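Complex shown without one protein chain; remaining protein chains in place.
First chain written, first letter: the chains are A and B, and each begins at residue 1.
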Amino acid sequence: MSGTKSLGRFLTEYAVVIIFLLITVAAIPSSGLSIQYIVQEMITRLGRNTFLVLALLLPIYAGMGLNFGMTLGAMSGQIGLILAINFNIGGVEGLAFAALLGTAVFMGWICGVVLNKAKGREMVTGYMLAFFINGIYQLIVLYMMGFVFPIRSSAILLSRGYGIRNTLNLEIVRQSLDNFLMLRLGEYTVPVATFLVIAVLCVFVVWFKKTKLGQDMRAVGHDMSVADSAGVPVDRTRIIAIIISTVLASYGQIIFLQNMGNMATYNAHDQTSFFAVAAILVGGASVKKATIPNVLIGVILLHVLFVVTPRAGQNLFGSAMIGEYFRQFIGYGVIAFSLVLYAWRARKDAAWSREGLRGSSSGAVPAAAAAGGEGSAK
Amino acid sequence: MSTEIIDPKVATRRLFVRSGLVAVYFLLLVVTFLLGKGYTLLIDNKDAADGSVVAIDGVLVSVDGAEALELYSGDRDATQLKGQRHRVIVELISDGKKIEKSIHLPLDTDMLLLSVPKLVAGIEPFVEVFVLRDQPRPAGEEVGNTNAFTSPDSEALETVEPPVP
Partner (left out) sequence: MGQQGPLLSIDHISKEFYGNVVLNDVSFELKAGEILGLVGENGAGKTTLMHILFGMPVIADTGGFKGRICIDGQEVSFSSPFDALDAGIGMVHQEFSLIPGFTTTENIVLNRESMKPSILNDVFGDRMSILDRQDMKKRAEAAIEKLGVKLDPDMLVSEMPVGHKQFTEIAREITRSKTRILVLDEPTAVLAESEAEVLLKALRKLASLGIAIIFISHRLHEVTEVADRVVVLRDGIAIKDTPVAGVSVRDIASWMVGRSVATERVSEGEAREFGPEILSVEHLWVDMPGETVRDVSFSVRKGEILGFGGLAGQGKLGIPNGIMGLFQAGGVVRLHGKDVPLNEPRTALEIGMAFVSEDRRGVGLLLDESLKWNIAFTAMQIQGKYLKTILGGLFRIRDEAEMRKLTEEYIAMLDVKCTSPSQKAKELSGGNQQKICLAKAFAVKPDLLFVSEPTRGIDVGAKKLVLDTIHRYNRDYGTTIVMVSSELEELRSICDRIAIVDEGKIAGILPPTAELPEFGLLMSGLGANGSQEDLSA
């Protein structure tokens, strides 16, 4: 492979990261924010978002693409929090209680079964499934809670007597994980406990990849039919990947919300998957390949931009809303761009790998015979 | 080939481990519930309605070793508690006499009232369930939830949020 070609490959591989880095570096000065402020924001936001983004890893290993169905996990986490608030269970115990309720396992199973029926179209199916389950979530939370399921805390109910309020005050669990072990490092505060939880998850992911199940997941992700003919239970493996991802997403959402301190009952999950997916893509992951560094880089880059753009918008255009607008615009733009880039690259790779078997039009074809037949080898 | 041939010894061990884990799971659920259960404890230093006790002029009340609250006659203060079992230390400012009591809070309520005069006088029960008559609600939080589907997104909330302390 020649030098220019490998440079070209490098650029296409990291195009999203590079573009993002450039935009971010350009936007920081015009925002007028101090580096200290941005660093503190990054520490906070890393703690808040990383877990959610890590939840995307396993389905990517299992070849199921970006799990837009993680929204189901987010909803499960919210149901857990609603119940914790209902029973007035506060602090870290409240978070643990919400996490232990585990509706996410059931949600993940549903999602896995549905995605198995839509092999090859997991992403759009997951996305649509999230809308559908959102309807069920609203039915339960808005109509059945307090009506079918007893709710003892009237403070979280709408005044009509059933249904949970639009905004739920999470005061009793607010930042309880972050404050559990808060470390002051010079002018920065670091939520050590939150980072420990994230570190444990990273260790789990690394360990999991070394297990038989992890290996099976990789096999299924690379080639389902080969894995199947080797006797790997493909459907089951895929369901397990989605269940784990959904459960992790529910934990991620709990961590996210405890940091926020309040919860928009009917909207908090709307864009969970959207921002998590945007983050992992910004970090240089693709539909087929993602690593823990991708997650960390992605969260930092995306959120620096999120912190900086409203101020930059304010300073440059006189309106913070323009920054808000850029957030959405950039988020969707990144996803669309990455997906297109991925498809383009996959085609390009296939073409490169088949190049060897073409006879050169100059006449002699020695290389073709030697490298021959890769086309039929797929 | 998922038909694993498992040695019966391993199978029994697994059965034990798994059922043990299920038990641990439920235990954890109960433990988090009990330990995390939150209460608002109102500490009241007023005359009783029935005239059984009168307010004490100047006490320091400390719950679970926290910083003491200073209450004079007719004062009422509140403290947030987690878990069912707590230790209350009441110190009379006048003579420095300390009274230590252990309280056990019931699970089915969130807000209780501790009457300092009753505690000092040794009248049981000095902790009672406190019932709010009409709970005031914040304005603009009403049933108008037709826009539950269109209200601002979570990220917008995030910008409203003050920088984390």
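Throughout what follows, contacts are C-beta pairs under 8 Å (C-beta built on N, C-alpha and C of every residue); 3 or more make two chains touch, one makes a residue touch a chain.
All values reported here derive from a predicted model rather than from experimental measurement.
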Residue among A:Val232, A:Ile255 or A:Ile335 touching the omitted chain: A:Val232
Contacting the left-out chain in the complete assembly, out of B:Leu21, B:Leu107 or B:Val129: B:Leu21
Option touching the unshown chain, where A:Cys111, A:Ala219 or A:Leu296 are the choices: A:Ala219
Missing-partner contacts on chain B, residue numbers: 1, 4, 13-14, 17-18, 21
Absent-chain interface as seen on chain A, which is shown: 210-213, 215-216, 218-219, 222-223, 225-227, 229-232, 351, 353-354, 357-363, 365, 368-378
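Just so we're on the same page, only the chains that are shown with their structure count from here on.
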Distance between chain centroids, defined by C-alpha means - chain A, chain B (Å): 35
Complex contacts: residues of chain A adjacent to chain B: 37, 40-41, 44, 84, 87-94, 96-97, 100-101, 138, 142, 153-155, 158-160, 163, 165-167, 172, 175, 178, 189, 231, 233, 236, 259-268, 270-271, 275, 306, 310, 320, 324, 327
Chain B residues touching chain A - in the complex, by the definition given at the top: 1-2, 25, 28-29, 31-33, 35-39, 80, 82, 110, 135, 137, 141-143, 145, 148-149, 151-159, 161, 163-165
